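With one protein chain removed, the remaining protein chains of the complex are shown where they sit.
And now, chain A:
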Amino acid sequence: MPPKQKNELYKESARKKDVRTSNIEAAKAVADAVRTSLGPRGMDKMVASPNGEVIITNDGATILQKMTVTQPAAKMLVELSKSQDVVAGDGTTSVVVICGALLKKCQELLEKGVHPTIISDAFSKASAKACEVLESIAIPVNMEDREALIRAANTSLSSKVVSQYSSLLSPMAVDAVLKVMDPARPAMLDLRDIKVVSKVGGTIDDSEMVDGMVFDQKAAKSAGGPTRMEDAKIALIQFQISPPKTDIENNVIVSDYNQMDRVYKEERNYILSVVKKIKASGCNVLLIQKSILRDAVTDLALHYLAKAKIMVVRDIERDEIELISKTLGCLPIAHVDNMKPEKLGSAKLVEEVEVGKGRVVKITGIENKGRTATVLLRGSNKMVLEEADRSLHDALCVIRCLVNKRFLIAGGSSPEVQVSMQLAHWSKTLQGMESFCVRAFAEALEVVPYTLSENAGLNPINIVTELRRLHAAGEKYAGINVKKGTITNMLEENVVQPLLITTSAITLATECVRMILKIDDIVPTR
């Protein structure tokens, strides 16, 4: 081939480098944006959405989701934190920060002329090795050990705005998960069985776990119906108590004044007969599913129901039906003729209580309660409440991680330092480029202690080097004690976290980095 060809090839690869660099830059920018929110002394972000809504959060996944990014590689980081949310529920910031640090190292390696696929392969080996190291320092945990679980939840909550309430929220999260967990089939744990109702008013201190069920909806009392019912028989109905409506279009033809009266009367009779049937089944609390086709319940019907001393909660969403029927031990009833006593659920007390500004309906003392749990969250304003909700979700996920993989590791960035050290050690046994890349991987992991101490206002270089020294001396659990601003043994400080969070953060971040590395072109398409 003539030399001209060679020239052309060179230009080509220059362009490819540009694409790769710009991808890495964009991804790094995203990582930098969430960096400062890592750790117990991490800062929160205020995200203002286009419609004027403001969110204040410390949760990496939420920040990234609300940040509308357009650059393709930046989008991948958003996706990355989302999947960490799915897998582990916590560590959504760490995963992005680790990914950013790895990318930074990649850039250095690329500048030295290492081929991207070599970096990619070496990183994948390094991440597998990292998981091995993590498993070797993990401590098995017993599900009966409530204290250990609470400690793990505490660590997760410590970085959130609600951290001073962790003594309240952590036991709540642990109890909720243990309640919905089926000991026979722990793999079937579904966090959707935990209902979280948040209400503005009061402080987070007033939050509680309800032994029973709470509905956000008020009891319908426009017609003066009861708002408190002891020894309740609860029916969950999916039919409507309103004038009949057919699927086929219908006209009622009224030819004179008398007939009009008759139509009114008939409507009353119809509703009355429905109410009577409900009453006949012994039901005294009625939960009515929302209906889009027609009024679920009319004012007239409410009036009759009030007369019959039946308490009514309306606007139940269809998605909630399954949870409700599971909790109350009742079956949904789709037709008034099927109102049978055996389909009803029973509870000691159903009561509308005032909570802050609003009201909620509480059901307590449920017989044959299913494996569900309800948490009533309170907060002084909407933003705090939303953040508390997110934090509680994170804590719940932490506990779920422990159910799935029953190992704990120390927190406070001690596992990262340990892994980094072990990998650096391991890299010496490897040859050539691979060793070089694994070494870079090990260095990149030090971003976690570095950022953690930086966010805590400590001297990062001092801390990181001190940590390295201690770990090299065999102190496997030495980590940053942010509160005291020193390095201590994390296990003694009770700072622990599930193994799954750190392993999945490392593997997911590596997978994402490898994908970004392999891209050499952005092609616009239809």
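Keep in mind that, in the parts below, a residue touches a chain if its C-beta (ideal position, glycine included) is under 8 Å from a C-beta of that chain, and two chains touch if they have at least 3 such contacts; residues count from 1.
Operating definition for what follows: contacts and distances are computed from a predicted model.
Of the names listed as "CCT-beta", "Myotubularin phosphatase domain-containing protein", "Dynein light chain" or "Small ribosomal subunit protein uS10m", the one that matches the UniProt record for the absent chain is "CCT-beta".
Considering the whole complex, the residue from A:Thr36, A:Ser83 or A:Ser163 that touches the absent chain is A:Ser83. Annotation: of A:Glu135, A:Glu230 or A:Glu266, A:Glu266 touches the absent chain (contact as defined above). Of the listed residues A:Thr36, A:Ser325, A:Thr364 or A:Asn489, the one in contact with the hidden chain in the full complex is A:Ser325.
Although one chain is not displayed, chain A still touches it through residues 2, 4-5, 8-9, 11-12, 15-16, 23, 70, 72-73, 75-76, 79-80, 82-83, 86-87, 115-117, 121, 124, 187-191, 238-239, 243-255, 259, 262-263, 266-267, 269-270, 289, 321-322, 325, 331-335, 338, 504, 507-508, 511-512, 514-515, 518-526.
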